[in-house]
Every structure is written in C-alpha cells, then in structure tokens.
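Left out: one protein chain. Kept in place: all the others.
What follows is chain A.
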Amino acid sequence: MRKTVLIPTDFSVESVNLVKTALNSNEEDSFEIILLHGLYLPDTMTELILFRKKETIRKLENAAFRESCQLLLSKYGKRIESLSVDLFTGFNQSAFENYLEANRVDEIYALAESRFKGPHKRSFDLMPFVKNASVHLFKIRWVDLGKDSYMDRNQLSALFFGHFSSS
C-alpha cells in the first residue's frame, strides 16, 4: 500500500528521524513523504515579489539535514516513493486542513514533546495545527536511551541513536 505521510520539520536531523520511525512502523508500505515547515510569507511588497519557494527551502536546509535525507534515501530507497520538503504559509486551521486534503495526507508523524526551533525569523511551529488536524494522527514520543542531549539534535548522530516509540 502506498501512504502519504506528513512530518512537521524545523530542518533539524531529529525531525528527519521521524521518517525513519514512520518507515519502520509500516514494513510493507511504500511512502510518499512530505517534510513540512511553517513559514509566514514576507510582509513587504518587494520581498513578496522576490519570494521563491525552492530558493527559500534551499537556504533553510543545512548540510546535516540534507545528508540525513540522503542517508535515509540510500537505506530505504525502494520504499520511499518521494521525499519532498515543502513550506506551509497558511494562517489558520482550515488552511492546514486544505493542505492536508490537497496533498491526500494519510498520516502525520510528529514529536510529542516538540522542541521546535525556527531556523528563520518568520518560521512558526505547526504543532497547534497538527494537534487539531482531522487526519488520523500518530504521535511519536521521543525517548532517548541515553541522557537526553540537546546538543546533538541537529547533528547526524541524532539520526542513529535516538529511539522513538509510537503512542
């Protein structure tokens, strides 16, 4: 079966780790994965005219994020139909619902204890929308076997040693 999974991201490796969890929890399915980041559109006219989605995403991504996506692709290449990064620019719940419907999202995976840290000054946390979303929601709790080291959440090691359980 093919599923479309949405994962809110703040471009940290930790959020990419959710992809791994999603893939591990459904061994047979193949996935279309959307990593979604909340970003308000710029306020000024010139910035709005010069706003390019792809360019903005490229600037927001960091090397560790990109590399961790690559790692996942080389591991799960056959089961990942597509892995895309997208921006959500809406203001309210119904915009979010629309987005879910338009992209035919089947499941959302998110961290229960979100430690959102916006990489951009107009970034915002999608969690409030995710919590009230109508789609069947899988919440993921972050359980690290070792000490919970905040320093590593944006490093590649976060992709390996973090352990999740679905709740």
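Keep in mind that, in the parts below, a residue touches a chain if its C-beta (ideal position, glycine included) is under 8 Å from a C-beta of that chain, and two chains touch if they have at least 3 such contacts; residues count from 1.
Just so it is clear, contacts and distances are computed from a predicted model.
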| item | value |
| --- | --- |
| Protein that the absent chain corresponds to, by UniProt name, given "FecR protein domain-containing protein", "Sugar ABC transporter permease", "histidine kinase" or "Sulfurtransferase TusA family protein" | "histidine kinase" |
| Touch criterion as defined above, residue of A:I57, A:A112, A:M127 or A:L156 at the omitted chain | A:L156 |
| Contact residue for the chain not shown (choose from A:R2, A:K59 or A:K75) | A:K75 |
| Chain A residues that touch the omitted chain in the full complex | 20, 67, 70-78, 146-147, 149, 151-152, 155-157, 159-161 |
